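I have a structure here, written as structure tokens, and I will follow up with some questions on it.
Yeah, one chain of the complex is gone here, protein chain that is, but the others are all in their spots.
What follows is chain A.
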Amino acid sequence: MGAQLRVYKRRIKSVTATKKITKAMEMIAASRIVKAQRQVAASEPYATELTRAVTSVATSSTTKHALTTEVENPTRAAVLLITSDRGLAGGYSSNAIKAAEHLTSQLSSERKDVVTYIVGRKGLAYYGFRDRPVTDSWTGFTDNPTYADAKVVAAPLIEAITKDTAAGGVDEIHIVFTEFVSMMTQTPVERRLLPLTIAPSSAEESAEVFKRGGEVRPLFDFEPSAEDVLDALLPRYIESRIYNALLQAAASKHAATRRAMKSATDNAGDLIKSLSRLANAARQAEITQEISEIVGGASALADATAGSDR
């Protein structure tokens, strides 16, 4: 076999092996998306019921609480950034980080000190490389978060919002994560968790509010008292929102991995195709050369014997 042909054969073999790996990763990610999507759907009833409860307290009680009232001069804001532990997911983590950067600069321009909390090794590495201060970080569960993980993440945030700003507390909590819109679309979003924004966020919602405008909201009886209920609601609300964000981020990460691996598999397929064309051409050239060598050798031999006959 010619040297050129051998080089092509070897490359085709290695690309085929890579293609098998990326194909397997694509299929694993695809099956995980379905699982993650189911988890998001399963966590929805709790989140909706809790949000409903929180809104009804916020609208029907007049008590002042961190959950519902905005501080006049917010000076410190916490930002929780959710990224992934592992790469091979296209622009998934860097898009989330970019969104966090945008939010951070916006908050700084409003003269607020930003306190950063990070979930996922990718985000941590980005901040660590740039020597930025990170108040707290968690890794190891981004692929498959549980409610217990959400509680662990929420604990320091809850502590920070209940503390005074002078004592190291914060006035606002923001969260940056990748929203799972569909299999094909995942968008990084910035949300303010606290204080609550009761204002309708979309046109549809405001239409809904307008429609119900005349309706009288039920007057709630609080047991034991409005403050106690709010005190107990606040941590649950934060935990549930963080849990939902973690689940959505996990689903988005799997979707991003699937897409990245699909394009890697496609690229490998293209590469194999063009390499086999080149290998075919090399083989053909080799055969042609051999034939011309044989023909040349035969005619030289024929010439020689014809000469000796004479």
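Here, contacts are C-beta pairs under 8 Å (C-beta built on N, C-alpha and C of every residue); 3 or more make two chains touch, one makes a residue touch a chain; residues count from 1.
To be clear about the criterion, contacts and distances are computed from a predicted model.
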{"item": "Complex member absent from the view - protein name from UniProt, among \"Phosphate transport system permease protein\", \"ATP synthase epsilon chain\", \"Phosphocarrier protein HPr\" or \"2-hydroxyglutaryl-CoA dehydratase\"", "value": "\"ATP synthase epsilon chain\""}
{"item": "Omitted-chain contact residue, chosen from A:A166, A:L219 or A:A300", "value": "A:L219"}
{"item": "Among A:I12, A:A53, A:V189 or A:L271, the residue in touch with the chain that has been omitted", "value": "A:A53"}
{"item": "Sole residue of A:S43, A:T116 or A:T178 that reaches the chain not shown, by the stated touch rule", "value": "A:S43"}
{"item": "Touch list for chain A against the chain that is not drawn", "value": "39, 42-43, 45-46, 49-50, 52-53, 56-57, 146-147, 218-224, 228-229, 232-233, 236, 239-240, 243"}
